[in-house]
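Moving on, here comes chain A:
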Amino acid sequence: MDTLTLILYVAFAPLLGGLLAGVDRRITARMQGRFGPPILQPFYDVVKLFNKENLVVRRSQTVYIIFFLAFMVFTGGIFYAGEDLLLVIFSLMLANTFLVLAAYKGSSPYSAIGAERELLQIMAYEPMVLFYVVGIYMASKTFYIETIATTQHPMLIRFLPGIFLGFLYVLTIKLRKSPFDLSTSHHGHQEIVKGITTEFTGPSLGLIEITHWYENVLLLGMVSLFFAPNLWLGAGVALAIYLLEIFIDNACARARWQFTVFSSWVVAAVLGFGNILALTLFG
Partner candidate 1 sequence: MIESQDFRETTPERLIGEVQGMRDAGYRLVQIGATRTEGFEINYSFDRNLEFVNFKIRLADNTEAIPSISGVYWSAFLYENELHDLFGLNIKNIHIDYQGHFYRVARPAAFAEKPPPPKIKRAVKPTAGTEVKET
Partner candidate 2 sequence: MPFFTISKTILRSLFGRPATLMYPAVPREYVEGSRGHIEIAVESCSFCSLCQRKCPTEALSVDRETKIWKIDRLRCIACNFCAEACPKKCLSMATGYSPAVTSPGETEEHHA
């Protein structure tokens, strides 16, 4: 974990993320009894988007989107460079905030509602993410990802089964999967069309897409951290988890926001807090 991984991340995360998205769409199609698009479809989409006109409602929108991308790359970068986990979490949140701001600038009712829902989602998953940081710290006694990943100690998940499950729960929100694809989803949906991304066109939308790829790779990295120091196992499990998420996506109706928020909090309280309590008492 050093500058090399940092460079690898910046260069290859979009490739990996895009590929994952492509596999995701293909598997989803198969689950739905369809043949599905080519695996490289997400790349075609993005290339197409960069070939389109950029119609913006306000110029600041694009600026916010560039910040969104920049902060996401920064967040992933410091994660894969092995920096401070706390910093990762907060800059991740900051990145997401830029997306919300950009959507608010869009000034259409759909994107406003989408932005509002994005905030509700942030509210829903944030407690669990904080428990994740605390849990990792308590199990490994450090915030430094490099130290967590490289020092020899028993696999973290042995101390953090509750946090692991809780994190999976909110991962569904973060990956924008049904039942928690409230603010936007891969398909425009009936309540709010494309929600938070409604007002973006062409290149801006392409940037958002790429940012999501960075984000997904980062999230999978966060999952594999549970298996430190055996990171290969971690990566394997992370991929398996991604498949599981695809399955869940295809097997659930979309929940209402109330359920999303409260169930996430309950999960955070029971699994997250419970696990931390147990660590404190017996750790």
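Assume a contact is a pair of C-beta atoms (placed from the backbone, for glycine too) under 8 Å apart; a residue touches a chain by one contact, two chains touch by 3 or more; residues count from 1.
A quick word on the picks: all candidates are chains of the complex that A comes from, given by their letters.
Just so you know, these numbers come straight off a predicted model, no measurement behind them.
Evaluated over the candidates 1 or 2, chain A touches in this complex the candidate numbered 2. Here chain A touches candidate 2 in the complex through residues 27, 29-36, 247, 250-252, going by the rule given at the top.
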